[in-house]
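Here's the structure we're looking at; comments come further down.
Every protein chain of the complex appears in place save one, which is left out.
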Amino acid sequence: MSWTQTLEKLDRRWIFLVLALLVMGPLLFPLALPLSPSPPVHGFVQAIDKIPDGSTVLMSCDYDPASKPELVPMTRTALRQLWGKHCRIVVTVLWDGGPGLVDNVLREVAAEYPGGKTYGVDYVNLGYKEGREDVMVLMGKGIANAFPRDYRGNDTRSLPLMANVRDYSSFPLLVNISAGYPGTKEWVQQVQGRYHLPMVSGCTAVSAPEYYPYLQSGQLLGLLGGMAGAAEYEKARGEKGAATRGMDAQSMAHVLVAVMIVLGNVVQRSRRQAEGA
Amino acid sequence: MSLHPTHDAGIWVGALLSLCIFSFLYKDNPFYKFAEHLFVGVSAGYFIALRFWTVIVPNLWEPLLKATAGQGVDAAHHGMFAAEQGDYRGWLILPGLLGLLLFTRFVGRLSWVSRWSLALIIGVYAGLKTTGFAQGDFVAQVQASLQPLWVRGHPWEGVNAIIFTVGLLTSLLFFYYSREHKGTLGAVSRVGILFLMVSFGAGYGYTVMSRVSLLIGRFQYLLDDWLGLR
Amino acid sequence: MKRELPLTITAGIGLLMILSFFVPHQVIAVPADFIQASAIIVLAFSYFLGGANLLRVNIDGIYKREPGWIYKLVLVVSLVATVAIGFVEGKGFLDQGRISKWIYDNLYSPMQATMFALLAFFIASAAFRAFRIRTLEAGLLAAAALIVMMGRVPLGNVLTDWLFGLRWLPFPGVPHDLHLSTIQEWIMDVPQNAAKRAILIGAALGVMATGLRVILGIERSYLSGED
Partner (left out) sequence: MLALGAALALVAPVSAAPPAPQPATRLDWKDVPNDAGRALDLTWVLSPDDKPGLGLVTQYLVERSTSVGGPWTVVDSASAGADKVTDESVRRNTPYYYRVVTVGPGGATPAGSLTGPATATSQWLDTTRASVLALTALFFAFVLYYIRSAQMGKKPFVRRIPGIDAIEEAIGRATEMGRPVLFVPGIQDIDDIQTVAGLVILESVARLTARYETPISVPVSYPIPFAIAQEMVRGGYLQAGRPEQYNPDSVRFVSPEQFAYVAAVAGIMLRDRPGAHIFMGSFYAESLLLAETGFSTGAIQVAGTANVHQLPFFVVACDYTLIGEELYAASAYLSGEPKLVGSLKGADLIKLVIVGLVVVGCALESFGVHGLTQWMATQ
């Protein structure tokens, strides 16, 4: 039996095993390959840089634990960049699987600051609301109308931060971290144009290509695509987070998939030749 | 490098359940089936509790309760049905009722009543989606495509703009059904399919990237959080 | 009542939503806002319906001792327990230290993440076994996929660092530092972006036409089922 025939008969669990080893290796023994931020990532960083220090920013974290490795690192870095400018942050979560995860991230990052960031003053977590794009439009007539209570069960209108927050006109920027529907597409459709709110997006790699047209049109000012986008964002901000640590493993896995595509076609071709002969 | 397994029982539970799910890669087995059903049960239960405490209570029950005392968002305003924008008080009985009517689905003969509630939801989303797509994905996207095809001093930008415009128009005409794809239109749609294929290739690459990232995240959880391998 | 009223409700509300986009006047804006607030509530109720349905189907299966009934029991018990704990714990049921939060952090969260991580393995094996390059189109797809995959990660750039020294294409304005990542970014920005926009616009037209048909009562597939 020739080597191509052996490969063709190969049990796919061997491929599973190779992938597992290739991903695990660099996590244990990092290679620290160099990163360089791409233009959409620069756009994201600059859009946040340009808003006045101390403004109140809306951040919608629309994801659930399935996308944690791609989206939590960029959420962390974005929180740090905003708090570094003494911004106050209003957080919403439009995915039902997400509010607990997002609250963990907020607490972690808030605790990094000496004395901590104060809940209700420096940030508010409004938590989850059913309704997808319907909630987005509803918030346009009043954030507290849609979210009468926050994640912790407080009366939203009683929080000091919310005294100055009326509707979308209270924010200079929307930072959306999105895993799909509802997410960046819906914010662009229902809020960015309708309420004239500039926005940036961090999204999973799966949806990134679909958002490039929004980037070219200026509907998005910046875009972080997947873990690579998060790693470049960390690089641009001088951090070394979970995304940066994952990039070596990401590289190895991509090499494997590329080799698999080429090898698979070599095998198919030799089989066709054998069949033809 | 040595092991420092966690003492957090929660992480042990999470890690073992993760392994149960990974065991599906070897073959379908009782461990996977157990984890799968546990997951479906827990998530359905969690989604119900979540909607109860984040929607039914704060957006329906509490305002209704307040309204019975003639109170609402604006304390200066009295009356159970004294509504204004964002403060609907007693009127919220209507959506509450429509919500309850959904349960007529369980009463065979009356199940058609639940269509009233369904009709509300469908009307809202059909309307919102229509204008959302009209502005965000139709007009704004066409508007952004009106770009200069040559830029003084930046010939490369001009070349890109021309390639972009050709790609956009040929891809659009690939999806044109009122005439056979022969002659000029045939050639145009042949070019269009090439652009579409490049975009699918990009989509393939980015999807691979996403899925691999998820796996990396799981391994970070198992190796760092659970085993403490460092 | 059975068909006409739902169609009228959908038509009225759909038109109101469309109008509220173009007409800022309070005569339209306030009722539209009320309906939007109502939709959230009705939608939340529908999840109770879904949960009840799930329970009914599975309890039925346990009662009849269908194959795998023991797993159905796991499902029913975990569903009921999660709801019960959540209801008892009250408004801040997801706050730090609550049992519901423990369930979320250690059952729901890791299992959901792992379910989706399985796909990485399947994608690798599909790349080997089900990626066929036999036409020019498929070849272009493969080339774009390979460039994007390698250009988006650091290793691809390390491997193509030698391109850095070459002065490519003496065309003014072309970036000289021709890494794989620059080519990747060009593919994303120009050809793929053009095709994506065409798809985006086409899809938008499809959604708008469907919306129109639903609002005018021409499209009724959502009303199908028992009459």
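Each chain carries a letter (A, B and C) given by its place in the written order, and its residues are counted from 1.
To be clear about the criterion, contacts are C-beta pairs under 8 Å (C-beta built on N, C-alpha and C of every residue); 3 or more make two chains touch, one makes a residue touch a chain.
Everything numeric here is computed off the predicted structure, so don't read it as measured data.
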Left-out chain, listing which of the shown chains it touches: A, B, C
Absent-chain contact - pick from B:Leu16, B:Leu65, B:Leu97 or B:Leu149: B:Leu149
Residue, one of A:Thr75, A:Asn125, A:Asn176 or A:Gln192, that touches the chain absent here: A:Gln192
Where the missing chain touches chain B, by residue: 28, 36, 40, 130-131, 134-135, 138-140, 142-143, 145-150, 161, 165, 168-169, 172-173, 175-181, 196-197, 200-201, 203-204, 207
Residue ranges of chain C at the interface with the undisplayed chain: 21-27, 29, 115-116, 119, 122-123, 125-126, 129-133, 137-138, 141-142, 145, 196, 199, 201-203, 205-206, 208-210, 212-213, 218-219, 221-222, 224-225
Chain A, residues in touch with the chain not shown (by the definition above): 166, 169, 192-193, 196, 206-207, 210, 218-219
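Here is the rule we use: only the chains that are shown with their structure count from here on.
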Partner chains that chain A and chain C have in common: B
Chain A-chain C separation of Cα centroids, rounded to whole Å: 14
Computed distance of Cα centres, chain B from chain A, in Å: 14
Shared interface positions of chain A, touching two or more other chains: 16, 19, 23, 66-69, 97, 99, 127, 129-130, 134, 137, 141, 145-146, 149, 153, 194, 209, 213, 216, 228, 250, 253-254, 257
Sites on chain C at which at least two other chains make contact: 21, 29, 33, 36-37, 39-40, 43-44, 47, 90-91, 94, 104-105, 108-110, 112-113, 115-116, 120-121, 123, 127, 142, 145-146, 149, 152-153, 188-189, 192-193, 196-197, 200
Residue ranges of chain A in contact with chain B within the complex: 13, 16, 19, 23-24, 27-28, 66-70, 96-97, 99, 127-130, 133-134, 137, 141-142, 145-149, 153, 157, 185-186, 188-190, 192-194, 204-206, 208-209, 213, 216-219, 225-228, 242, 245-246, 249-250, 253-254, 257
Contact footprint of chain A on chain C as seen in their complex: 21, 29, 33, 36-37, 39-40, 43-44, 47, 90-92, 94-96, 101, 104-105, 108-110, 112-113, 115-116, 120-121, 123-125, 127-133, 142, 145-146, 149-150, 152-158, 181, 185, 188-189, 192-193, 196-197, 200
Chain A-touching residues of chain B, taken from the complex the two chains share: 1, 25-26, 43, 47, 50-51, 53-55, 57-59, 62-63, 73, 85-87, 124-125, 128-129, 132-133, 135-137, 140-141, 143-144, 199, 202-203, 206-210, 212-220, 223, 229
